[in-house]
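Missing here: one protein chain of the complex. Every other protein chain is in place.
Order as written gives the chain letters A and B; numbering starts at 1 within each chain.
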Amino acid sequence: MRRTTYREITGQYVGFYGLMAGLGVLILLSLAAAWHMEHQGHHVTGMTNQIVWGMPHVLAIFLIVAASGALNVASIGTVFGRTWYKPLGRLSGLLALALLVGGLAVLVLDLGRADRILVAMTTYNFKSIFAWNIYLYTGFMAVVVVYLWVQMERRMNRFAPAAGLVAMIWRLVLTTGTGSIFGFLVARQAYDAAVLAPLFIAMSLSLGLASFNLTLAATCRGTGLELGDGLVSRLGRLLGVLAAVVLYFTAVQHLTNLYAAEHAGVERFILLEGGVFTALFWLGQVLLGGLVPIALVFTLPAGRALGRVVLASILVFLGGIAQIYVIVIGGQAYPLVLFPGKEVQSSFFDGVVMSYAPSLPEITLGVGGFAMAAAIVMVGLRSLRFLPESLADAALDPHHRAAATDAEEKAPA
Amino acid sequence: MTGRTPQQGFDPQRRRFLSAAAAAAGVTLAPGVTLYGVTAAGSAAARAPEDPVTSSVRWGLLVDVNKCRDGCNACVTACVEENGLRGNGRPETDAQWIRKVELRDPSTGAKRSLPLMCQHCASPPCVDVCPTGASFRRADGIVLVDKHICIGCRYCMLACPYKARSFIHEVVEDQKPYAPRGKGTVESCTFCVHRVDEGRTPACVEACAEAGGDAMTFGDLNDPNSRISKQVAAYVTDQIRPDLGLDPGVRYRNL
Partner (left out) sequence: MGRRLVLALLLLLAPAAAAAQDSDAGRVPLPTIVKGKGEACVADTAYMRRYHMTELDHQRDETMHRGVRTRKFSLKECVDCHATLAPTGGYVSVNAPGQFCRSCHDYAAVTIDCFQCHAARPGEKETKRAGAFPRTAGKFRQESEVQ
């Protein structure tokens, strides 16, 4: 097997530090927003006793879900031995780590008592899926670090497939865990569905790959690294397949819910009468985040794939945010059913569809998570050898024309 | 010990709750030594302040919806007063431990009015999901939030089927000494645990009786001789969302 040489990024001080400074500002702003929320109390946010999880949770869940999916590229390379993806393994691991750190930071900073994070890490309720997730997330970080190390340390290379396998299994469990956070909420009509776990796994693969594609494209553009069209097309088509899988599980989720009569109300709400949620679902998630990018990547013009794949990745990315918004916020906006068949009214908004308007601090806090992830990737790229010398098609696979079979694209989900 | 004698109310309502003869709450044996809460004849022995609660008691509440008047808010007012739940005029973020819910059957037009609060579930989802164990169920069935370890993640609020919990969205000042509460943590009805531990009934129950409603009965569901147990045994009572199998400690009659 040919050996890929890796490098760190060098030079381009203005661009690099300019971008870093911009991200730094975003991160500082998000810390200020968190401090504001903490100091004033959460009444300065759009969150209420009815919509208890808001924009920070939407964006944090996106980041965490995408983190586990971002590792997909590395898995395809090491576990499934696809030569095309192998040189990308390190970047994939780095991105996974960065996204997870960003997402967890947002989650923690939104806590009512973020100052008690030590309590959260020392007092556990082992029945809580949430507490399990704390282990899953920290464990994931450790696993990815080891995985990166065995990839980067030549003497350890032979352990790469084993580490990759552990990482892959771990991230499947992690995403199942994240999906189960909602799946365990038996009383909420919108969440009471077993399909949420596989749906979250599918989402993680597709959102993670979209994030990876965008990171890769931006890195190559910034560093002048050559990016082969064959590789881009592969990544694009893989994204298309994964986006289709997400659509499939979304359909299963809603169809099974429709089948259960007691959930018909919430389904009608999301699919027909939910106003902003309905719009986000059909236009944001299904059309722009699903059908359009799928169409884009399966009609790639030969030799000029990059632009379209980037556009498709952006759409999948935004569609993913819309989807999580619909799941998290929409599921809470729809009232709990306490007295089936009765009309209810109270001072506590029983039976009322709640509206939610994210406030500036919440959004700033969430965006800070993305900035943090981006900054971690940039620092990583600058200080360690994450990037291959070349990503030109010929450097990846001399027989790349012959090797471009369909089987290659079908990544294991 | 300062030797104070805790004020023990001997109101008629409580007398009734204490059912039979031997009920004597708050017997002062000596200055500073008080026997609290003799709950009912022949069952749970008096619990001294140094004794922990045990599962031989399960506190419960029975609401007779027929007696609960539309428009009466006495229980809610009493709760706010007792626990110091002064709001900030922001109904979406202000805490509500108990609320009146008005029901209407669209097919018949029949109306119902009832108080709704934490149902003190026997298998409480809020406790199951809480990552830190801050939400917990006391041995005597009262579900509480330990605000010392609550991190304010609000997962329990998502999990509670009854929307019984509130997050404290703003700084709180001038709390009641027996009802600590502060920004950034979650809270819900405590069954007035500070009163129950003294052998008294929750403030809402007392207020309902004083307002002439007498719609609420509080007591030990484990004691066959308590008023609540007798009523639950004699009449058909309902739990809200029994399909969830949480076995709430709050029951409703004539729902």
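Basically, a residue touches a chain if its C-beta (ideal position, glycine included) is under 8 Å from a C-beta of that chain, and two chains touch if they have at least 3 such contacts.
Worth saying up front: this structure is predicted, and the values here are computed from it rather than measured.
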item	value
Missing chain: touched chains present in the view	B
Absent-chain contact - pick from B:L62, B:L114 or B:L144	B:L144
Listed residues B:L61, B:I98, B:C130 or B:V172, member touching the removed chain	B:V172
Subunit B, residues in touch with the chain not shown (by the definition above)	1-4, 7, 31-32, 36, 47, 49-53, 136, 138-140, 144, 146-148, 172, 174-178, 180-183, 185, 193, 197
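Convention: only the chains that are shown with their structure count from here on.
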item	value
Residue numbers on subunit A that touch subunit B, as the complex places them	38, 40-43, 48-50, 52-53, 111-114, 116-117, 119-120, 123-125, 127-131, 134, 181, 184-188, 332, 336, 338-339, 341-350
Contacting residues of subunit B [partner subunit A, same complex]	88, 90-96, 99-107, 112, 116, 125, 127-134, 149-155, 157-163, 165-171, 183-186, 240-241, 244
